[in-house]
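Below are the structure tokens for one structure; questions will follow.
Complex shown without one protein chain; remaining protein chains in place.
Then we have chain A:
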Amino acid sequence: MATTADTGIAPADPGSAVGAPAERREGRQKVTGRARYAAEHHLPGRAHAWPVAASVARGRVRSVDASAALDLPGVIDVLTHGNAPRLAAPDDPVLAVLQDDRVPHRGWFVALVVGETLEAARAGAAAVRVAYETEEHDVTLDAGHPGAHVPEEANGGHPARREQGDPEGAFAASAVRVDTGYRVPPLHNHPMEPHSSTAHWDGDRLVVHTSSQGTTPVRTTLAAMFEVPEERITVTAEHVGGGFGSKGTPRPDVVLAVMAARHTGRPVTVALHRRMLPSVVGHRAPTLHRVRLGAGEDGRLTGVLHEVVTHTSRIKEFVEQAAVPARVMYAVTDSLTEHRVAPLDVPTPSWMRAPGEAPGMYALESAMDELAEALDMDPIELRIANEPDTEPDSGKPFSSRHLVECLREGARRFGWSRRDPRPRSRREGPLLVGTGVAAATYPVLVSPSTASAHALPDGSFAVRVNATDIGTGARTVLAQIAADALGVPLDRVRIEIGSTELPAAPLAGGSSGSASWGWSVHDACTRLTARLAGHTGPLPEGGLSARADTTGTADADSPYARHAFGAHFAEVAVDTVTGETRVRRMLGVFAAGRILNARTARSQLIGGMTMGLGMALTEGSTMDAAFGDFAESDLAAYHVPVHADVPDVEAHWIDEDDPHLNPMGSKGVGEIGIVGSAAAVGNAVHHATGVRFRELPLTPDRVLAGLREAGV
């Protein structure tokens, strides 16, 4: 039943492209440096612009003295709220840059210096003198924050609060109870390519190259803000160096680039500096979790209560939906899942890989481990004992759910049966070694898309869709889908993506890209195949074409609850001398529908698992209470895992045949790799040390203090 990431041998037969480990189509371009990114469009006369970030946490800009900056050689102009073009109010308040004097958080852009060179712009920005009226700020989140309230909904449109039955009563009456709390710090997306945009006006036409997860919504936003019809705007994102959610919505760089291009009449590039990102491209909001699990002696859950407190900014409500996975995971009739959010003078949080699920499943799956311990039950068996027949919160049947199979297959591959369940049972000199398990889930999302397919007289095919390849392999996977739908070998298909000149398509986000774009590509190619079947003789000079639009089908309500599931296993070694915790191996088994490309899917899954390792052990951001910004602002201080931290990560999957998804039968693999992986590592640390750590990341300071307190 199980197949692995490394089984496939690229089949050349028509109809067998999907699933094969096809190599990335742009791989050679990328490794030879020829792939061109948004800031690398060297247009004639291009200027560079550098934003000036607010150095107060809350207040108003009283005055901007740009005279010293303007005196510097190479400085073209300085834009402020006093002279910047007035724009129509955007739907997303974080884009309303240089429109008024308000400073909602430290790092908010208050000016933009345009220069002949990057260096001139940067020097100019350093020379701009901004005077502020400061106001008292509050950036500190705690569970009892007076501003914390239950919002109408959390991210993803989920109700902020759901209550089923009598959770408090059921919990109180439970034979075994776990009442515990966890803290996940702010986290940063930090894609390898910082956000950047190059814009130029060609008469009344606007052309923008931007680093975005989806240029269709970027164009819509720019059209509205600059009051230009969409058909006069072209936005491209040919190559994107990662986003992890932070490029899922337009960011200030693109607005500033267009604004400066309009203001100066020249092409302008705005490339944000790494240190600016934490303040202006979103972050994973910190989450404070209280989790109560009640169970019978048999391990069957009798009450589940997951309550989350998080923060948002003063200008926009974003609520990390961390209690939502508890509505999906385990069979229970009495449950409470609730989010509360406190607006603070902080940068606006947003999507970061598996928003909601990543922190939520860290908490829920850690609590399940605590419950297994309280029950003296194997944590895998506990999860299996609570496998639901239908989605607990909605009552809908699952389109497919193979969590149990993932757990069993993972246990077999990982060697779980050889595990001594007693904590602190494995010592190697100063090292304590332990293993842990956790489940994973991620919803199946899909959006309508359009695409076109063209048969050309030379026997090749061109498929067009404004998909974005943010490093996932979208180009490659779409070619595979097209080849099979056309019934031709992969090398006959050319894929064009990354431009609003192509058929409109949704963004790369929510693990929905391949499903959304692939569906329309599949439909367009299927129609083209039918047209070709009815065509006799040579093709006309312009070839034959077909279009597809999945509006009304892709977004039709499903009677099914549709989610991917998975199981994570981790082995860690904790050094009792230093508190240093290192992962020795991680293994994940996933059930995510049909895997479309064994090579790129594996890459996505182990990438997600590695990000989960970082969330567990190394990544954390500290809100500086005095200054109102994140203390860790570069990659030397914000510790993403390095190679030495990631010795052995394996991803496997289970063949899952689910007819209720899309024509490809896929569920998406971009995010599920991170979901639950931090809990597996944390549970392994508990198994190793006997100490339960409940605040991430598990850095030496925390671990050493915990070991000392426990007398280890």
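The rule we apply is simple: contacts are C-beta pairs under 8 Å (C-beta built on N, C-alpha and C of every residue); 3 or more make two chains touch, one makes a residue touch a chain; residues count from 1.
Everything below uses one rule, namely that contacts and distances are computed from a predicted model.
This figure omits one chain of the complex; the name its UniProt record holds, of "FAD-binding molybdopterin dehydrogenase", "Carbohydrate ABC transporter membrane protein 1 (CUT1 family)", "Stage V sporulation protein AE" or "PspC domain-containing protein", is "FAD-binding molybdopterin dehydrogenase".
Of the candidate positions A:S350, A:S633, A:N662 or A:S677, contact with the hidden chain is made by A:S633. Of A:P430, A:P457 or A:P540, it is A:P430 that touches the chain left out of the display. Across A:A38, A:V97 or A:A123, the single residue that touches the chain missing here is A:A123.
Touch with the hidden chain on the side of chain A covers residues 55, 119, 122-123, 126, 430, 577-580, 582, 617-618, 622, 624-627, 631-633, 636-637, 639, 641-645, 699-702, 704-705, 708.
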